[in-house]
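I'd like to ask some things about the structure below.
One protein chain omitted, others in place.
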Amino acid sequence: MRADRRWSLVARYALLVLLAALVLFPIYITVVNSLLTPARMGNRPPALAPSNPQWHNYSAAWSDGHLGRYLANSFIVSISITVGQVITAILAAYAFAFLRFPLRGLLFVVFLATLMIPGEVTFFTNVDTIRSLGWYDSYAALIVPFLATGFGAFLLRQSFLTVPPDLRDAAALDGYGHWRFMAKVVVPLARPAIGAMSLFAFLGAWNQYLWPLVATKDERLRTVQIGLKSLATSQVDKIPVTYAGTVLAFVPIAILLLLFSKQLVRGLMAGAVKG
Amino acid sequence: MGRVAFTHVTKRFGDVVAVDDLTVVVNDGEFFVLLGPSGCGKSTALRMVAGLEEVTEGVIEIGDRAVNRVPPKDRDIAMVFQSYALYPHMTVRRNIEFPLRTREVPRAERNTLVEHAAEILGLDTLLDRKPSQLSGGQRQRVALARAIVRQPEVFLMDEPLSNLDAKLRASTRVELVALQRTLATTVVYVTHDQVEAMTMGDRIAIMFEGALQQVGAPQDVYDKPANRFVAEFIGTPPMNTFAARLVSPDTLAIGAGTLPLDGVVADPATSEVIAGVRPEHLVVTSNDAGSEPGDAATTDGLVGTVTLVESLGHERHTRVRLDTGTELVVRQPASAVALVVGRGVRLRAKAHDVHLYDQASGIRLARDV
Partner (left out) sequence: MRRRKERQPYRLRETGLAYLMLLPAMVVFGVFVFYPFAKNFQLPFFSQPPKFGAISRPARYVGWKQWSDVLQSNDFRNTLLVTLKFTLITVPVGIALGLLLAVAAHQKLRGITVFRTIFSSTVATSIAVASVIFFSLTNPIVGFWQLRIGHGGITESPTWALPAICVVTVWQSLGLSFIVMSAGLQSIPDDLLEAARVDGAGAFSVFRNVTFPLLTPTLFFAFVVGSISSFQAFAQVDLLTQGGPLDHTRTLAYSIYKTSIEAGGPSDENKAAVFAIGLFVVVLILTVLQLRLERRVNYAR
């Protein structure tokens, strides 16, 4: 009865293909539509593949739609936030993991407490703060409030705690001070955790919507997410460009995640363990 | 009927042959052990009987029917996993009764069977606990209770003792054999531990690299290993094997020494062979002692020097390096005279205790006596 095995296999693959199509369909159609003319878009039956790819939609999105600038802004902001978070997290995690000092437990709880206060609860007061600092509508406004993270400190502390105590003793005997120990031993050992944390920080920063919306208004500072808002239009002749812009916003992250999928899962699971 | 038969069973994973043309029959009511080192295919063979792996070629029968296409739940088998595979979210009672619930056995009957199984295995006070609250030994019993509760035809056990500490392992071995006798079911038992195999099995089947090496009662396999692998695998310390040359039908030459042979080698392809003698069959005498009276058919024996003496309390393991360079182990009673390292000695054995193996294939060379 090889036949029934074959049928079962066909059925399984069929289900998988169906599910994959359902998941991927919106993205696929977006790409297709980004290469259509407005006229073709409206015709029925709807196009499932572009017969005459309008590549100029992409250059239109990039320059007229300013997507090039928006992507650059998002990139600058996200990288800065990531670097900042990594540095502050390493410092904090080192203190929590290796140093003994009064109120250590309490301060760690304070760090974790920040995870319970979402941005939606603090943003409007922060806008006032930013204004009074004269940072409104600047990169500083987009970057500085996010230079530290409780999640990063938690993740890295966990990782630092796995450094074998023998290594610490050996380093002490070799005369390593804290800074040398941190730079030469701890950080290299914690590379996977730092990698996972960086990915998360970058992703979180890249996807920010509310804060860039309220903290800046100059079009020159706009990030990709807010840029999409200005691209989104009901004007029929502009819609293919909107699609192109969406694809441009999506592709860099898709590539990033493909390259670093392991770090992604790792970071997510750390969250699950923490509970 | 609890008979299990493999007929030319082969299992391939891609290009890798895990089980190679296995043909063997497990008799109803037998405690049958599949023994071999890691990767020899014994677990795969067991899993094919369970239906957890598909058979690439050949036929597996349980009772009188071929079960290649039959799903595990319809094969009337039970399995004890190495890790016990207890359901962590269920109590002991629910774990044991699970095979009954899946078969929709009515509650009253279920309770009776569960309690009976629990009693046999001494679990009656633990029925409401969860696996995480049990010790390793207790968990193993739960796994066993779950297996026996349905009274299937065949029990399959995949290294069930390997996660227990040594002392518990020894006592559980005894209990398992007693259990099987009481229940009178067929057991197919996989292990890499030859002590378990020798003490528990009615028959043992030794496997290596997917192929069956030998099947037989423990003592038969011990006394007459079918090939070099079995000879060196069974027995602690393992059989000494070394290169030798047939100089005449009743004499084997090894370096400067000789060993006697009885019988005639049926068809000697060449005169270069592999000889084997178990450590307990070698007798050591120091060089100036000469041959001992009372030993039938001895010659001058093997020539060597003592390199190490290990005293185990009840016996002594003496290592001797032959003039050919090979090192042999000799088991001596504690009462024997202790030898000094560096001493020249001679090793003698009875003709009957000398095994011969083909140099190339390792297969036992038959001797007509």
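Each chain carries a letter (A and B) given by its place in the written order, and its residues are counted from 1.
Here is the rule we use: a residue touches a chain if its C-beta (ideal position, glycine included) is under 8 Å from a C-beta of that chain, and two chains touch if they have at least 3 such contacts.
In this text, all values refer to a predicted model and were calculated from it rather than measured experimentally.
Among A:R5, A:R104, A:K184 or A:R220, only A:R104 touches the chain that is left out of the view. Among A:I76, A:L91 or A:V163, only A:L91 touches the chain left out of the display. Interface residues of chain B facing the missing partner chain: 50-52, 71-73, 77-79, 81-83, 85, 87-89, 98-99, 102-103, 130, 132, 146.
The set of chain A residues touching the chain not shown comprises 9, 12-13, 15-16, 19-20, 23-24, 26-27, 29-30, 33, 38, 41-42, 46, 87-89, 91-92, 94-95, 99-102, 104, 107, 110-111, 114, 116-129, 144-148, 150, 153, 178, 206-207, 209-210, 213-214, 225-226, 228-229, 231-232, 234, 236, 239, 242-243, 245-246, 249-250, 253-254, 256-258, 261, 264-265, 268-269, 271-272, 275.
Here is the rule we go by: only the chains that are shown with their structure count from here on.
As a whole-number value, the distance joining the C-alpha centres of chain A and chain B reads 57 Å.
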